[in-house]
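For this depiction, one protein chain was excluded, whereas all remaining protein chains were kept in their positions.
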Amino acid sequence: MTDSHVLQADNAPGLRAGNMKWKLTGLFTMIAILYAASFLYTGSSLADLWNGLPTIAAMFAQLFPPNWGYAGEAWLYLSETFHMAIIATTAAAVVCIPVSLMASSNIMQEQRVLYHLTKQVMNILRTIPDLLLAVIFVGIFGIGAFSGILALVIFSLGILAKLLAETVEAIDPEPLDAVRASGGSTLQVIWYAVIPQILPQYTSFSLYVFEINVRASLVLGFVGAGGIGQLLQRSISFMDYDRTMMIILIIFLAVVLIEYISGKIREAVL
Amino acid sequence: MDHTLELPPEKRMTGVRKVKIALIAASIAALYIWTFAGISIDLGRVFSEQTLNNVTRVIPQLFQPDLAMAGNASLLMLQTLAMAFAGTLAASILAVPFGFLAAKNMMASKAANLLSKWSLDGIRAFPEIMLALIFVSAVGPSPFAGVLAIAIGSIGMLGKLYAEVIESIDMHIIESLEANGAGRLQILVYGVIPQVVPEFLSYAIYRYEIDVRSSTILGLVGAGGIGVLIQISTMNRNWDEVGMALLMIILVVTAIDYLSSFIRKRIV
Partner (left out) sequence: MIEFNNVSLTYPNGHQGLNDVNIQINDGEFVVIVGLSGAGKSTFIRSINRMVTPTEGELKVDEENILPLQGKKLRSLRTKVGMIFQHYNLVKRSTVMKNVIAGRLGHTGTVRSLLQLFDKEDRALAYTNLKRVNIAEKVHARADQLSGGQQQRVSIARVLTQEPRVVLADEPVASLDPPTSHQVMQYLKRINKEDKITTIVNLHFIDMAMEYADRIIGMRGGEVVFDGPVSEVSEKTFEDIYGRKIKEEDKVGGDEHD
């Protein structure tokens, strides 16, 4: 007992357990190798950045001052962007109700096949980037806002249906029993016991998806699917950088404003 | 039953509430009127015979991916993954100072706090593909422009999430370190970093998921990756090649999502 307090520096433990050290080293080496590989693979190097700096600087210099007179035309295209986002969000918000119910395990207790099918289709939809959908729809329906709206509907449907299905799966099942026990049909159960329980989240998610749609619709014009994106691309390829800056400013203002308003409403409903 | 039936009293509403409801209804109506009056869709062209032809040509081709392109598509997909990786990693490191500056409990100066918060919000306002378009015109069409776009774009979200993580740490530990006489840097290394690293890592991996998705399309504006294939194939109207790219994206994005959530579950 007496010598237990003698300091034994030789076998003092390190701050980390032995194998942890190896794990961390391994992890960092792996990250470093992957990083080196991806740099090589993407042909990007810091030297490139260094060489590119003057060009970037020159471009940024040309961005100022913005061409204030261009605001009018930019606004015209921006409002088309909003229209697309509003229509697409409305359509997705309507369609997502049946779809999300079909993707909820507690509602689809008996129709397992339909449930899994809906869920899988939604999972796949969510992996397709919005712009790729736009490319496809432009290929089918031609250039214009209609193709963009379709792309946004499909894109936001995937997100909205997933969020809403998760909410539906978390509702209190007891009121459903009550409506069922008083002779309610499936539709009545949904309308009187499910919908009231998910209404606040539904509103909030729809607004959230609207924010996403506004942002997504800004760039749909790059592939000819309407909105302010085509203006931005045009001004950049013609090197009208003062116009570009004006467009960027107006987009920035619009996005910040929309997110602020939507955030306030979402706080109020939840 | 001997109970006489009686209708319920009407719901009483205060004047203010009535006005409020009327205002909300009016603004929603105005929004939709503005939208539908302003949108210009030529339905005649949308549902023309040409569209019908397109539907019958494009859709079947999309579902019959051109397998000959599989090799090429995989190489470009690999490039996409590499772009996203380089971009996310750079962002996950560059976002750390932003996160600390934006965290209320780390910065005494309110001005620095607000400034970094605003610049993070500012970055997040722009979609990555818009940044890519700008960088392509600055450094030329290359995957490098894509990496830059991803890196800059990701700082916005990661910086904000990092700041939230830092704000939620247990400050008692910091106090006890201060009481032990630890310096600022020591507090950082022994008090703050161990608390935030797992969450930082988890968010960085999550961001990688998002970046893989967004870098698949950067090629549409010339910034490298599988998007380049999509752009060329659409221009040549080779929809079976687009189908191949689509298939590749669905498979790889699903795999990355799965892998990422598996890893993140083990970290936190």
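Going by the order they are written in, the chains are A and B; count residues from 1 in each one.
Basically, a residue touches a chain if its C-beta (ideal position, glycine included) is under 8 Å from a C-beta of that chain, and two chains touch if they have at least 3 such contacts.
Only a predicted model underlies this, so the values are computations on that prediction, with no experimental measurement involved.
Visitor: For the full complex, which residue in A:85, A:131, A:165 or A:179 touches the chain that was left out?
Guide: A:179
Visitor: Using the definition of touch stated at the top, determine which of A:29, A:51 or A:188 touches the missing chain.
Guide: A:188
Visitor: For subunit B, which positions touch the chain that isn't shown here?
Guide: Per the touch rule, subunit B residues meeting the hidden chain are 1-9, 11-12.
Visitor: Determine and list the subunit A residues touching the chain excluded from the picture.
Guide: 172, 174-175, 177-185, 187-188, 191-193, 196-197, 199-200
The criterion applied here is as follows: only the chains that are shown with their structure count from here on.
Visitor: Can you check how far apart subunit A and subunit B are, centre to centre, with Cα atoms defining each centre and the answer in Å?
Guide: 5
Visitor: Tell me, which parts of subunit A touch subunit B in their complex?
Guide: Interface residues on the subunit A side: 31, 34-35, 37-39, 41-45, 48-49, 52, 55-56, 59, 79-80, 82-84, 86-87, 90, 123-124, 127-129, 131-132, 135-136, 139-142, 144-146, 149, 215-216, 218-219, 222-223, 229, 232-233, 236-237, 239, 244, 248, 251-252, 255-256, 259.
Visitor: Using the touch definition from the top, list the residues of subunit B that touch subunit A in their complex.
Guide: Those residues of subunit B that touch subunit A are 31-32, 34-36, 38-43, 45-46, 50-51, 54-55, 58-59, 62, 78-79, 81-83, 85-86, 89, 121-122, 125-127, 129-130, 133-135, 137-140, 142-144, 146-148, 213-214, 216-217, 220-221, 224, 230, 234, 237, 239, 242, 245-246, 249-250, 253-254, 257.
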